[in-house]
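Once you've had a glance at the structure underneath, I'll fire off some questions.
A single protein chain has been omitted; all remaining protein chains appear in their positions.
Entry: chain A
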Amino acid sequence: MTNYQEEIVSALLKGDSYVTADELATLLHVSKKTVYRAITKINKSVAQPLIESERGLGYSLNYRSYLDTTNQSVKSQFTDFSPVERRNQVMIKVLFNAPFSLKLNTLYQTYHVSDELIRQDISVIGQLLSNHHLQLKQEHGTISVSGDEEEIRRVINDALVQSRAMNQEILSDFASEFADINVYDDQFLTAQLDWIQRSLSTTIPYPYNVNIFSHLFILIKRFRTGKVQESGKIEALGPEETAIIRHNDRMFKVANDVIKNTSDYLGTKLPEIESFYLLQYLISMRYDHDLAFNGEVEQVVLKLADGYIDGFDLQATNSRVLVLRNDLIGHLKPMLNRLKNHIVVVNKLLQDIKVEYGDLFSRVIEISRQLEKRLGEPWQISDDEAGFITLYFAKYFEEAPSTKKALIMCASGVGTSKLLNVKVRKAFPDLQVVAVISLADYERHPEKYADADLIISTVKVKPVNHAQLILSSAMFTKADRKRVEEAIADD
């Protein structure tokens, strides 16, 4: 484990209840994102999750798993592959080799499993492939796959997603997930990524960098170890494809350059359709600027953006909502390209988003289902994509200035309340403090303070209206701050 990971486990071990990502981030002096990443890595490194998350509460240590892990840290390095991992690895190998056949003995020699298990594996793999209209053929102790090239690559991509290789944010980490990616391939692919970024004067962020890298990696491996069947589609681009190319001519030129480089690298002339496939990835990324827009936004993108905004009952006339709408359009436009082209991006923060923003995420899913139905499009917004959308709304709501009104109170109105007032204003600059008063003032004229939502007081008081009482120490400790924070967030 790295230092961060050890510190997280140690913090959870010391805490007797849940610890939030925020608290861990403060403790470690790192961002919340780093905390999420570290926790994912910790859980991935052991047989059963060490750290559990509970919606609305935070993280806690699974003590039993912790004891098991610490007792068996040496043993855990030799954990067997799970059946899913094994099937995935076998399937990826067979798909890369398609349509050539591979010997079952060779495929399974590292797994040490019985013939019966192999038989079951093949049956499951066959079923999975047939869902994608791919045929698995088994004869004389060998297996092979045949079918449409796009489908073959799509299934490889899905299997890589499932193997969590795509959770690696940095290209070199992603490349290291594959035993058979050599240093030359790694360098070549990284150089192509650099070339695309330079040509488009942009930076390709995670997860899009990993997506393009993996697309090109699959492409290289398909041409190197398998045989790519040239279907009719490859010969002639349809009018729709031609229109997309015309509309994105600058990106198509970049895609063409990269495919030409790849042809040279492989020593094989790649078909023209490969440039179009790569173009699909390039137009499916979120860019920092207007590169992908060409100044136009499709009606369906606008309908989606407005659908989400309406779904959250936000007024499109508000200036903050307008900023949110623009951000959403910027995200939804490439998202639609991904959905249309079956490009899967992994949202490695998905689990954490579900924990941290559970209600928002559920609402995004609900709105997404309604919009899919209303727009009658063939695609479906995946949980990963819904997770990205959730983050836009989380940012919007978290940055919203508080509309809550607070009263600060003590017995005399001149003692601890004065101190508390300064501390509260410092900690919650957006909170509207309507008055600093004595308990007697409040009890004498409660009607004057009827609009207060919170009473932060060092003395006990019975609120006369809907106000929530937060009894606080004059020290305004961390626990006091947390209660105020929760009251502000509480709708």
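Quick note on the criterion: a contact is a pair of C-beta atoms (placed from the backbone, for glycine too) under 8 Å apart; a residue touches a chain by one contact, two chains touch by 3 or more; residues count from 1.
One rule holds in what follows: contacts and distances are computed from a predicted model.
Engineer: Just by its UniProt name, which of "Carbohydrate ABC transporter permease", "3-isopropylmalate dehydratase small subunit", "PTS EIIA type-2 domain-containing protein" or "N-methylhydantoinase B" is the chain not shown in this complex?
Structural biologist: Going by its UniProt entry, the chain not pictured is "PTS EIIA type-2 domain-containing protein".
Engineer: Of A:411, A:433 or A:464, which one is in contact with the hidden chain?
Structural biologist: Selected residue, touching the omitted chain: A:411.
Engineer: Have a look at A:283, A:439, A:454 or A:484 and name the one touching the chain we're not showing.
Structural biologist: A:439
Engineer: Since one chain isn't shown, list which residues of chain A touch it in the complete complex.
Structural biologist: For chain A, the residues touching the absent chain are 410-416, 418-419, 422-423, 426, 438-439, 457-460, 471, 473-475.
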